[in-house]
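Of the protein chains in this complex, one is absent; all others appear in place.
Entry: subunit A
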């Protein structure tokens, strides 16, 4: 990227978003997840239909490693808070747990059908899985050979299963057009939401107990404890995934029209839209510090977008008017 400075006309410049493109996957990227903030920064894992989930440095997109072992498309991927463990869900009917520092496979959990979703508890002691066999399973990672606890009830394939309410409850979204809240101990349904169409994605924000659900062109926000609706916002196109900023001032969404949309959470106003991907956007998530958001697309790439365009952060540099900068990528 070569940039030469503007002449000394205006001080305020409209900065155009420059997404960072992370290539490497050879098939659509269908899921992504950030770790928490660790002493080594934060990390990003991407699930891909090429069967090779990748770990990247969260603020730069630099590739760290590829988890090799799955024999089918990887549909879901997650990291624990410390980014020391990773888990993946795949079409080879297994969920795998990995050492996210060495890249070694630590555990393979056989299922009876395609696994779509994996999620660690806060202390990484248990793993939640869900998939096409319609059963939610809880694995104790300290006793991996023990039979998992099973939660039945969904009548179609499970898209996403997440721990919530301090790991005492579970939220699940399935193709049966319901989102259900379960009690972890009794394994019974506590509450249920029904929709006219399948939910395309779900995000749980522990701080503030907010649940973000997308379906059709709608991004809906619910209270995660009561499942009371907070608000809904409609986007210009069918949305596959949305994410709420940690400060709850913005949310971003992406879907069928290849664009990323940024909305004001308070006013529901559409603030910006960004083109860049060459295919539908399948997943989008804010980083744990809210400074950027990552999107995964059918085009096989991940892109990192700045929340505050033009700010110096990660690989983005703020260039003041009058400064002459010639920057050429060196790799």
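Going forward, a residue touches a chain if its C-beta (ideal position, glycine included) is under 8 Å from a C-beta of that chain, and two chains touch if they have at least 3 such contacts; residues count from 1.
Methods note: contacts and distances are computed from a predicted model.
J.: According to UniProt, what is the chain that's been left out of this complex called? Choose from "SUZ-C domain-containing protein", "UTP4 protein", "Translation initiation factor eIF2B subunit beta" or "Armadillo-type protein".
T.: Options "SUZ-C domain-containing protein", "UTP4 protein", "Translation initiation factor eIF2B subunit beta" or "Armadillo-type protein" narrow down to "SUZ-C domain-containing protein" for the missing chain.
J.: Hey, which of A:102, A:122 or A:152 is the one touching the hidden chain?
T.: A:102
J.: Which subunit A residues would touch the chain omitted from the figure, given the whole complex?
T.: 1, 3, 6, 10, 13-18, 20-24, 40, 54-56, 60-69, 84, 101-103, 304, 306, 309-310, 315-319, 325, 327, 329-331
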